[in-house]
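Note that this complex is displayed minus one protein chain, with the remaining chains in position.
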Amino acid sequence: MRRAPSVILIVAAVVALGLVPVLAPPFYANLLVPFYGYAIALLGFNLLFGYGGLLSFGHAMFLGLGAYGAAVIAGVWGIKEFEIVLIGAALAGLVVALPLGWLVVRYTGIFFGMLTLAFGMLTHSVLFKFYHLTGGDSGMRVPRMRLLGLEFAAYNKIELMAGPFYYYCLALMLIAAFLMWRIVHSPFGLHLRSLRDNAQKALYLGVRVHQFRLAAFVISAIYGAIGGAILGFRTGLADPELVYWTHSGHLVFMTVLGGFSSFLGPIIGALALTLLQDQLQSYTQYWRFVLGAILALVVIFLPRGLAGLAADVGSFLSSPRRRPGPVQLPEHSQPGVLGPGLRRDDVA
Amino acid sequence: MSAFGNILLGGIFHAAVLFLVAAGLQLVFGVQKIVNLACGSFYALGAYFGITFVTLALKAGMPQWTLLPLLLVAGAVMAVVGPPIERILRTVYDRDESFQLLLTFAMVLMFQDIIRFLWGANPTSLDNVQLVYGKIVAGDFIVPVYNLLVIAAAIGAAALIGLFLQRTNYGRLLRATAENRTMAEALGVNVRGIYAAVFTLGTLLGTVGGALVVPTAAASLDMAVEVVIEAFAVVVIGGLGSMAGALAGSLLVGLIRAGSLVFYPEFEILAIYLIVIGVLLLKPSGLFGKPAA
Partner (left out) sequence: MKLSRRTVLKSIAATGAAATSPGVFAPAIAQAKPCRLGILAPRTGIAASPGISGLRATEWAVERFNAGGGIAGRKIELVIEEETSPKDTIERFQKLVQQDKVDCVLGIISTGVALALGPVVEESRALTIFWDGTTQDGVEEKLPNARYLFKSTDNECEAVMSSLLAIKHWKGQFKRIAGINPDYSYGRNNMAAFIALLKRFNIEHEVVTEQWPKVGTMELTSNVAALKAAKPDLIFSSLLFADLPVFMKQAAAAELTKGIKLVFPAAGFQHTLMKKDFTPEGMLFGHNTLYFDNPNATPMAKEFVAWYADKQKDYPNWEADRAYFALASYKAAVEAAAKAKGSAWPSNDDVIDAMVGLSVESLGGKGSWRKDHIADQTFVQGFSTHNNKYDFVTLDPARIETMYSADLQKPAGANFWEWLKTAQFKI
């Protein structure tokens, strides 16, 4: 995190992503649209988890909020401007996350995880039960929307997804990433990390623990809702599956796969899991097992995820003498040193 | 009045099964500080294996009345998955809780497919053996004896765990480890052994719970992820890590569910979550949990 990721590499990656609709078969551009949704959501999620040390196991509820928000704004109210939907989704995230966050940020560690899980499942059953309002299991339709006021009438939805919307999402992700970069490198981000590493000490130093955590929670919710709106537009449907607890688990999976101790880790994880799942599903009907096994291996052997692996490989190549061990933990995950805030005894 | 009795017993029966799963969750959390998402998978494993085991045993000529012991044995046999999983978890004991939680989530994903591979995607059930012990009929009040036996088994399990933790030496070591692992280790407690034992016991509670519920239900692939959520509700209401909490929590969840079905069925699942949130607001550590703050 401290070391700015190589600018050249990032530019190369963005260019490569930008070329996907041009060079790769249209299927891949379509496949990557949800990746952008997840990448944005996970940028926010990782502010909470990687930087704030708070593991939410109900974060999918915010994606659901964004998708249902899009369904209501564009479908029910008929406002088919995607920008307004994004703002609406962000506002919905804000409005829901404020009281919820106020309630849950008083806890850390496993208590925080269980609480968010409980709220996520409450949301799920509300979406399921009030089916006159929410469509129950069949969910709510998300209609096609205009982008920047443009209809793109010449494109059908698949072409829209693989062309204009693809670039729209890429731009959105870059903006979201830039903002997040500013956030985590601001005094706020520093405070947040200090809370994660030692809440007690930070409290003594005058850091307003709850307020900072609440702010992180709200920001992550807004990012989640924006990601959810993208998923909703892509799928054309907001459905309760989006909010089910296993979907929250997948968000955590992506983050850990990519590496939560790195700024770009969640984005890498979202990309890796999207491509991996696509390949695995074609290869075997037991892809869940393989995914589970991969997750277990990553957790055990690659605690810093793919981003950490890449960094190790990079530093190994540049200076063989300073080669790190194969399973070097991030500083804050080593035994004895505080983990990302998940210890019981640092509950303030 | 008899209707009330039926509903009450329905709720208690549900609570009994929930208690077993939640107790496994609590035990593992209490000692190892690991929230085991895979507890539901153990439950499903116990259910599927229970069906296979009982079907084979009955075919082999075991008398019908051995149903309950057979199921207990099936549950106990399936607890063999406990030690290897504990061995895998051991690699992350020193990491923070998110890694442990995720590793158990990986288990959930894997078990889903393992069960599908072994038993197929169709739900399966035991043929009607629920009534081998007969039923008690008093007017409109009807309850299969088997349901009462399950309730008794859950109470028995609760009592045994309580006695074990409070009265035996090993139980004291266990509580000491739960209280302060480093100190226990420094005093020569074999923490590694205790962890393995605790996790296996937690697994056992889950698999036995799954096996016991089988005569009255069916085994299906989604039972694993479904029961986790209810067990979590129990645990949050009762307080993380508390056995008394598991007991009170499961009773509360079982009875509320039964009650809301009669008075306002739409309320069923919501009622449980609302209680969860109510408890969190009023007594965040749960009814019996140690205060978190």
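Residue numbering begins at 1 within each chain, and the chains themselves are lettered A and B in the order written.
Please note the rule applied: contacts are C-beta pairs under 8 Å (C-beta built on N, C-alpha and C of every residue); 3 or more make two chains touch, one makes a residue touch a chain.
Here the structure is a predicted model, which means the values were calculated and not measured.
Chemist: Return the single residue from A:P21, A:G44, A:G69 or A:G139 that touches the missing chain.
Modeler: Of the listed residues, the one touching the omitted chain is A:G139.
Chemist: Looking at the full complex, which residue from B:V77, B:L149, B:L261 or B:I277 touches the chain that isn't shown here?
Modeler: Hidden-chain contact among the options goes to B:L261.
Chemist: Considering the whole complex, which of B:N147, B:T177 or B:S242 touches the chain not shown?
Modeler: Residue touching the chain left out of view: B:N147.
Chemist: Mind pulling the chain B residues that touch the left-out chain?
Modeler: 3-4, 6-7, 9-11, 13-14, 17, 112-113, 116-117, 120-125, 127-128, 130-131, 135, 137, 140, 142-144, 147, 213, 216-223, 226, 254, 257-258, 261-262, 265-266, 268-269
Chemist: With the missing chain put back, which residues of chain A would touch it? List them for me.
Modeler: Touch set of chain A with respect to the missing chain: 25-27, 30-31, 34, 125, 128-129, 131, 135-139, 141, 156-158, 231, 234-237, 239, 241-242, 277-278, 281-282, 284-285, 288.
By our rule, only the chains that are shown with their structure count from here on.
Chemist: Using the average of all C-alpha atoms in each chain as its centre, how far is it in Å between chain A and chain B?
Modeler: 32
Chemist: Along chain A, where are the residues that touch chain B in the complex?
Modeler: 49, 55, 57, 103, 106-107, 109-111, 113-115, 117-119, 121-122, 125-126, 128-129, 245-246, 249, 252-253, 256, 286, 288-289, 291-293, 295-296, 299-300, 303, 329, 333, 335, 339-340, 342-344, 347-348
Chemist: Along chain B, where are the residues that touch chain A in the complex?
Modeler: For this pair, the touching residues of chain B are 29, 33, 35, 37, 88, 91-92, 94-99, 101-103, 105-114, 116-117, 225, 228-229, 232-233, 235-236, 240, 266, 269-270, 273-274, 276-277, 280-281, 284, 292-293.
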